[in-house]
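Shown here: the complex without one of its protein chains, the others still in place.
In order of appearance the chains are A and B, and numbering begins at 1 in each one.
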């Protein structure tokens, strides 16, 4: 699965960077950065549940999971 | 039996306002982007949601018990339509209003992913109306109004929310105060008239 960030919506609230520490870190301004450097970072299967929770909890609905 | 209902209605009402206070404060806390109350951000967010759902259960209990209560004489449409009641219509009407607002906030939150963030956020702002209305309703309508303990609880709730709002408005609220504000550049909206 890939995690897509809608940058027009993301407000850098940092919920996702907490829930998905293995995938995301915060940049200088609190916006998520993919550790793997991809535009839409890959979410390994063991982290999919956490990713789903991040999608659900993102206050701006800026996150989407997609299969490719 | 009817006495038991009356006590339950009053008790659940008081617990509801306390829970709603906690929900509002957690909501403000999850808005900050800082780990609040010693909890990580996502935990604040989850607690906010779960406390809200619990509050809904209590409020539902409060309303249902009043439906069967002979003193309150609540009719079905009083649950939806404010200020039409027989028993202290203004104070009870505030309760109905708060209930309607709460239902709107909860339903839009549950359908958040379908409705989109903007609709959800606009409705969610109504929380700042719902909570004080509920508080005033509790103070005015209950047969406990004027009792020292209800006043104490209400004032404690009010002080808590006021403190949270104060924090929300303070500059220390955001974790990244130097962050640029996200706002669409006006020049992109110029010269848009369609020319045929």
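Please note the rule applied: contacts are C-beta pairs under 8 Å (C-beta built on N, C-alpha and C of every residue); 3 or more make two chains touch, one makes a residue touch a chain.
Simple rule for what comes next: contacts and distances are computed from a predicted model.
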item	value
Complex member absent from the view - protein name from UniProt, among "Nitrate ABC transporter ATP-binding protein", "Isoquinoline 1-oxidoreductase alpha subunit", "NADH dehydrogenase" or "Sarcosine oxidase subunit delta"	"NADH dehydrogenase"
Where the missing chain makes contact, among the chains that are shown	A, B
Interface with the unshown chain - residue positions in chain B	179-180, 182-185, 187-196
Those residues of chain A which, in the complete complex, touch the missing chain	4-12, 27-31, 33, 37-39, 64, 66
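Just so it is clear, only the chains that are shown with their structure count from here on.
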item	value
Centre distance in Å when chain A and chain B are each reduced to the mean of their C-alpha atoms	29
Chain A residues touching chain B - in the complex, by the definition given at the top	9, 11-15, 18-19, 29-30, 53-54, 56-57, 59-62
Interfacial residue positions of chain B with respect to chain A in the complex	30-31, 33, 40-42, 45-46, 112-113, 116-117, 120, 175-176, 178-180, 182
